[in-house]
Each structure stands twice: as structure tokens, then as C-alpha cells.
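Rest of the complex left out; these chains stay put.
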Amino acid sequence: AARLAAFDALIADDKRIEPTDWMPPAYRKALVRQMSQHAHSEIIGMQPEGNWITRAPSLKRKAILMAKVQDEAGHGLYLYSAAETLGTTRDEMLDALHSGKAKYSSIFNYLAPSWADMGSIGWLVDGAAIANQVPLCRASYGPYGRAMVRICKEESFHQRQGFEILLALMNGTDEQRAMAQESVNRWYAPALMMFGPPDAESPNSRQSMAWKIKRFSNDELRQRFVDMIVPQAEILGITLPDPDLRWNSERGHHDFGELDWAEFQDVLHGNGQANSLRLAKRRAAHAEGEWVREAARAYAERTATSERM
Amino acid sequence: ADDVARYALGLGDDALVLAQRLGSWIASAPELEEDVALGNIALDTLGHARSLLTYAGSAWDQTEDDLAYFRDEADFRCRQIFERPNGDFACTIVRQLVVSAYFTALYRGLAESTDATLAAIAAKAVKEVAYHLDHASLWTVRLALGTEESRRRTLTGLEAVWPFVDELFAADPAADAVPDAAVAPAGLREPFDALVLPVLARAELEVPAAPALRGGGRLGVHSEALGPLLAEMQVLARRHPGAVW
Amino acid sequence: MVTGGAVKGAVGAPVEQVARPRPAAGPERAAWDAAAAVTDPEVPVLSIEDLGVLRGVRFVDGAPVVDITPTYSGCPAVDAIRDDVVVALAEHGFPGARVNVVLSPAWTTDWMSDAGRRKLAEFGIAPPARRAGGVVSLDLGIRCPRCGSLHTRELTRFGSTSCKALWVCRRCGEPFDHFKEH
């Protein structure tokens, strides 16, 4: 009880919980869930973009895309390491991903069949991710908060690059402009749904906010995101596919239309465009790499033994 | 300048085609660390390609993208080892061992080039390829001495890659034309051997006996693997000629 | 009701009629005979008439129109046959021929002539069995075209061309193609 009081006091003071501190099991569990889901999203998120590296239409874009996907792998590594400070190994987390028990961001269950999707993913998906993540830089768990500081900086670079891809397309030929618009049409609503269900229907959110793992509600973050992208869309000259979208001077915010939450649930439960594809590719890479990891283990054991002798 | 450009073009094509191959490992590597590592190496290599192609193109008023996306197969000058499909991880690692050692020897020499631009590109690149060589050496030893299966795969990879090694040191008319600016390919054999043979020895691997293939990449003779690679690489750019990205 | 006897009758003459709608006389007959000499490039011992690939010859505005039907959907010999028919007709005084590829009714090995079956066997290819009322009789297996043994086995159902399977005779050891019932 004294430990719980100390923990609550740290939280109340906006101080950070560190790996060696005592913490309630439910707090630990919620953190592992959130951090590993975040890590999984980074590595699954490599797929739709990785698929375009070989076809990027200029060497500059190829380099930027390679760097971005590599960044995502790096973030995944970083987050798994941070989560390991809570006592769960990376292998355990990966097993949970591969068996379908653990989730990753549902946004990656959409397909990226067009080069313009590299723009939309950067601008909208990474944009929404940042809006979600910036508050996490102040997350109460130290390693997570510090990881997020680094990751957010890099992600905002990704968002900018996505925006630039779309800007180049919108300044290009008619075909390129159509490509950009078609892609944004597909990604707009799914990006808005990345903030999660409306607050009224989001049970996990409340506890996370009390523990200061989470700092703003889903709907607050979504509003902030819409307010951010509307002027950016104007600069691009791209139309956001929502007829109800307009400035509300009373609220000082943009109003926007209802989202199709049935579709959201559908994708979440596996009936998206790519769910089983993403998981199958991840599983295959892992299975095909088994002999390499085994060789590395065998070699490490052998050298450890010979060093002892 | 035209002669030097032709020389730079060959070197640039080597790096470009290799970067394209390495780029398709991403999100499929055997562990996350290797997704990062191979991505990093691909990116470095692409960087070398861009510097070299930009420099080559400057002599002909062409951009790096003109050269990368709008030349046909027979106009590419890459040596055939860079065209090799990735195969499994062991095959990629062995190819990396060979080409990183070659690049290390090459860029060391080229850093002394009388051509200031080439010397500058090489001076930067030499530090990066040293890392690539470390990475490949470490894995070669690990895989060769790991498990029975990893050793078998390493041997298969070595046998597949080695017949392309000699071509790296074969005559290159573009290099001969600019003896001061270029590094003579034949002269790279010794430093290459000095870098690679000790690694093979540590890995308890023998140099395969299979005879060398004829090569000819610098003359525009390519293996059958380059065509499909270029088809994929160039498809989008060619579908939108004149577009800016 | 079709009796057993009537079915037997249907396997004989009527099938032959469908197989070779050869015009009785006149220029159609002459043009038919010219086209009928063209051989299948993949099974060159068989003419397209033997195979049942030649379906009809008529004249439209004085120029011959020849109907042929492919054996298999993907058969790349059709293009060669088309060219050869045009050349054969021109050589026999019928210039400007058109070749029309018809799909319906679908070709069947039942259209292969008895002469064609004989030629196949002489060439070393086991001919297709005739169907009785649409059912392939597989009772006896495939006869080795070399030694005549029925002690044979299928090595692979898919052979070098779509129409053939590879068999081996267990008695004389001879590998041989079997023209599959289709």
C-alpha cells in the first residue's frame, strides 16, 4: 500500500516511473501492451513502403524511402528494448505478434498500390501517428517517454517528406495530380480513425489517462489533427474527401463528418485489405530467418565455450 | 571529362544495381537488426551510386535519374556480380563480403585519384564500405561455423558468387582511357585478396575451384538477371516520361 | 429410349460424320482437299483432317473461308496451321483464303479419323480410345504401340504437348506418348 501510494504520488507529481521502481501489475501490463503494439506497428509498417523501394521513381525518393523504412526498423528495435525493461523479452513479444494475439496499428491493413501512397502515408498516417505520440513524450514511464522524444523528432521528418512527395505530384502532370488525389481519397478516413473510437466508446483510454500513459482523449487528438491538415491540404491544392468538413468559428475548430466505425471494426477484426497478408509476410520472414538466428546462437555458444577454455 | 565520366558511369552502375538488390531485403531480413543493417548498407551504396552518376552525367548534361531510369540494359556498365539475385541470407552475405572488399580496395585507391571529384567521393565512401566489410566478415564467419545448415548454405553461396570474382579485376576500357584518374582494375586483386582470404580462412572456407565466368559487364554484356531488375526499377519513371517527383 | 445397340451405332458412323464434314464435290471439295493436306506442326504425321481440326470450307464472294478448331485452348500450333492453310490453298489455285477459328462445338479426340489413329500408332504414339456415349473406356489401359502389351504405366499425365501423356511399357521398356482422350 505504501508502494502504491509512492507510485501514485510520482504520477501525480508528473514524475517518471523508472524500470527499478515498483509499479502496479496492471500498469506494467498496460505499458507492455501499448509499447509492444507500437513496436509491432513500426515493423509491420515497413511493408507497404518497403514494397515501393525497388520502384521509387527517382534516386532521391528511393534514398529517402530506404532511410525511412530503415528508421522504422530502428524505432521498432528501440521500442522492443524499452519494453524489455518491463521484463518481457522481444521473442515473447514477437511470438504474440506472429500468433495473432498482439495487435499492430490497423492502418497497415490498408493496401498501398500507388506511388502516391508513399506521400499519403507520410503526410496523413505519420502525421496522425505524431499527433498521437507527441503527448507520449511525457508518458509517465521513463524509458517509453524518452524513446518517444527521439522517435517523434524523426517521424516529423517523415511527415514532411510525405508532404513533399504529394507536393511534387500536385505540381506535376495531370496524371500525377490524379494519382495524389486518388491516394488521399483512400487514406483520409483511415488516418482519422487512427486516433481510436470516439471517447464514449473507448474503455481502455480512461485508465491510461489516469496513469498518464496517455495524455489526451481520442476525440481531442483527432480534432487537433484535422485542424492541422486542413491548411496543409490547401497548400497542396488537394481536396480532403469529406463534404461535411468546414470551419466552425464558434468552436474555433473544423467540423467534420461521421466516420464509418463499422468499417473500422471490420478492418480491426481481420477483414481489411491486407491483414493476413501483412502477418503472413512477417511470419515468413521470421521463419525463413530461423536458420540464421540458430547459426548465430550456435556460433556464440561455441566461441563462449572456447573462450572459457 | 567525357572519358572520366565513362569511368564514373561504370562505378556508379555497380553501386546502383547493388543498392537495388539490397533494397529488396528490407522487411524480409532474418532479424530486425539485419533489416536495419542491410537498409543502412543499401542506403550507403545508393549514396555512392548517386554521387558517381551525378558526376558522370554532368559531362553529358544528364541527371542521375536520366542515367538510372532511361538507359536500356545494353547501356548499363555494371559488372555482373552486382546483378546477382539475393538468394538466401548466406548468398547475400558472401556477395557482400566480396563486393565490400572490392569496394574497400577500390575506394582506397581512388581516394588518390588525380580527379578531385572522384577522390572526394572515394574518400567519403571508403569509411562506409569498411563498415560493410566488417558486417559481411562477421556474418561469413558466423554462418560458416554456426550450424551444419548454415555452413551448407554458405558454401552454396560461395560457389554461386565466386565465378564472378575475376571479372572485378578484368580490363575496363574506360579505366584504361584515364590512367591517372582511374584505378587500374588488375591492381586491385592483391589488396582484395589481402582483405578476403583471411576472412575465408577464419571461416574455414576454401576458395572454390569452379572456373571464372567470362563477364563483360563493362562492355555491356549482362547476365540474364539484369533485365528483370531494370524492368522493376524503371517502370514508374518510364510510365511518366518528363515527370518530376 | 436409346438402346445399347443404338449407342454402338452412334459411336461408329455418326461420329465419323461430325469428324469430317467433307464437301461431296465442287470447288468446296477441291479446296477442302488442299487444306486437308496441311499437317499439325506438333504431331506432323497427322493432317488437320485426320485430327478433326478442319471443320469446313465454303466460298464467300469467290474467296475460300476455312473453318478450323483448336485442339486445346492454348495450342500455339493454331497460328502455324492458319498460315499453312492459306499457303496450301494459294498453291492449289485458291488465293486470298481466310481462316476462321471456331470454338464451338469443342474439339474432341472422337473426331480423329481411323486413318489418323492408324498413323499415330505407326508413328509410335498410342492413339486415343473412342468414347462410348461420352465415357472414356479405361478398362484395359493403354496398349504399347511397339510390342502391343497392355502391361503399361503412365509416367506423367502431362506430356511434351498438351494432347499427350508419357507412358512406359513394362514389358518391352519402351517409353511412348499416348494421345489423351479429350
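By letter and in written order, the chains are A, B and C; residue numbering begins at 1 in each of them.
Everything that follows uses one rule, which is that a contact is a pair of C-beta atoms (placed from the backbone, for glycine too) under 8 Å apart; a residue touches a chain by one contact, two chains touch by 3 or more.
Bear in mind the structure is a predicted one, so any value in this text is a computation, not a measurement.
Novice: Can you write the chain counts for the whole complex as a formula in the shown labels?
Specialist: Per the file, total copies of each protein chain kind: A x2, B x2, C x1.
In this section, only the chains that are shown with their structure count from here on.
Novice: Chain adjacency by touch: line, ring, star, complete or other shape?
Specialist: other
Novice: Distance between subunit A and subunit B based on Cα centroids, please, to the nearest Å.
Specialist: Result: the chain centres lie 34 Å from each other.
Novice: Please tell me the distance, in whole Å, between the geometric centres of subunit A and subunit C computed from their C-alpha atoms.
Specialist: 64
Novice: Give, as an integer number of Å, the spacing between the C-alpha centres of subunit C and subunit B.
Specialist: Comparing mean C-alpha positions, subunit C is 56 Å from subunit B.
Novice: What residues in subunit A touch two or more of the other chains?
Specialist: In subunit A, no residue touches two or more other chains.
Novice: Would you mind listing the residues of subunit B that make contact with two or more other chains?
Specialist: Residues of subunit B touching two or more partner chains: there are none.
Novice: Quick check on the complex: what are the subunit A residues that touch subunit B?
Specialist: The touching residues are 43, 46-47, 50, 53-63, 66-67, 69-70, 73-74, 76-77, 80, 115, 165, 168-169, 171-173, 175-176, 281, 284-285, 288-299, 302.
Novice: Which subunit B residues qualify as touching subunit A in the complex?
Specialist: 16, 19-20, 23-24, 26-36, 39-40, 42-43, 46-47, 49-50, 53, 64-65, 68-69, 88-90, 141-143, 145-147, 149-150, 153, 232-233, 235-237, 240, 242-245
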